[in-house]
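Only one structure is covered here, and it is reproduced in the block below.
Some chains omitted; the rest stay in position.
Letters A and B name the chains as they come in the text, with residue numbers starting at 1 for each one.
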Amino acid sequence: MEHRLSGAGEGGFVVELDGFSGPLELLLDLARAQKVDLAAISILALADQYLAYLRRARRMQLRLAAEYLVIAAWLLYLKSQLLLPPEERDEPDADEMARDLAERLRLLDAVRRGAAWLAGRPRLGSARFPRGMPEDLPRRREGGAAATLAELLRACARLGARRGGEVVRMPRPRLMTVEAALERLSRLLVGREWRELSAFLPPDYMELLPRRSALAASFVASLELARRGEIELHQTRPFAPLMIRRR
Amino acid sequence: MTAPDPLSIVEALLFAAAEPLSEGAVQEVLGQRGEAGPLLRELQRQYAGRGVRLECGGGRWAFRTAPELAPFLQRPDRRPRRLSAAALETLAVIAYRQPVTRGEIEAVRGVAVSRGTLDLLVETGLVAPRGRKEVPGRPVMWVTTPHFLDHFGLSSLDDLPRLEELEGASLFKPAADG
């Protein structure tokens, strides 16, 4: 089955494959060429068909949309896995991946048939017509508005587009910075006796989040002071209180 | 397919027509399938006494609801009012930010909200006042009504796409006319 390749895509050079809106659709069309039930298609044959198709497209010096190449790479990998005996595969679920792909193709196929079925229905306005001169009688309560959901959503979208100029103010969280902790520790730590690091946390940082931030900042500050050789750190076991003293 | 009944063709034609049709116009559609004159009169006879009549005025034919039924059909006293772009936008702000004061609506839209706009939205039953904001001046806050959901066929306010979705996902991205 031969397909024409034509039509310039929006990007100018990237060419969409004629009639296919994506790789999955191309795969479906190729699968149909196998003329078997979709449940029984050979994924190996399909991978070969797909790759051959893309090679032809490239010979015609068409640049393919990236998504086609991604699927090509994936199919190539899947093919390599399917060809190996199961015990030598990197991908233990290669058969399952192949089944998934067949399943997706079947679903897409069914949905496309559903779309064709809908298109063939006697549609309102082309095969069935409403009253040409409605008399606007009913609905007593409808002294109301005439606006559609689409109109409302369009108004919403206009708001969204304008939102750029809006200023959002958030309360500044009271968190301790490492700089502040460094300054505080250097100032408060005097004498050479061991003291608990937590004893140096500011007393007004009692809520959970500020307290954690103060502890974390003080810990980092203590590491920095130790690195500078100004203090010593000591901990007897994991999670035990961290003791510090000036050198 | 069996050939359609010419009377059915005339009936459907008149039903769907956007204006009263002359006998000649009906004949043109019928072609060789029948004679417009007798068919129109037969149709008129069939509809006599029903809720709908086939009327002929100035040589043109049209279906009309029976005039004596008018009192029972509850004609609305007002035609539904079209909402202006400004009104729709105000409605959108209320829908997303409710409860919201008029000042807050103006801050979002960047323009003053005229009294008439809010009045119209209240009259059409789409929004209603709900309490006051505890700030200086105690301005009224506005919310959407259950009728709002009903009118737009939404099951809850949650059905409205978020502004980011409208923006990012291209849904109703305002075109250049925005």
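The rule we apply is simple: a contact is a pair of C-beta atoms (placed from the backbone, for glycine too) under 8 Å apart; a residue touches a chain by one contact, two chains touch by 3 or more.
Fair warning: this is a prediction, and the values are worked out from it, not measured in the lab.
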Overall stoichiometry - one representative per chain kind is placed in view: A x1, B x2
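Definition applied: only the chains that are shown with their structure count from here on.
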Complex contact set, residues of subunit A against subunit B: 129-133, 135-140, 142-163, 165-166
Subunit A-facing residues of subunit B, complex: 12, 15-19, 62-65, 70, 73-83, 85, 88-89, 91-93, 95-96, 107-110, 120-121, 123-126, 147, 151-154, 160-161, 163-164, 166-167, 171-174, 178
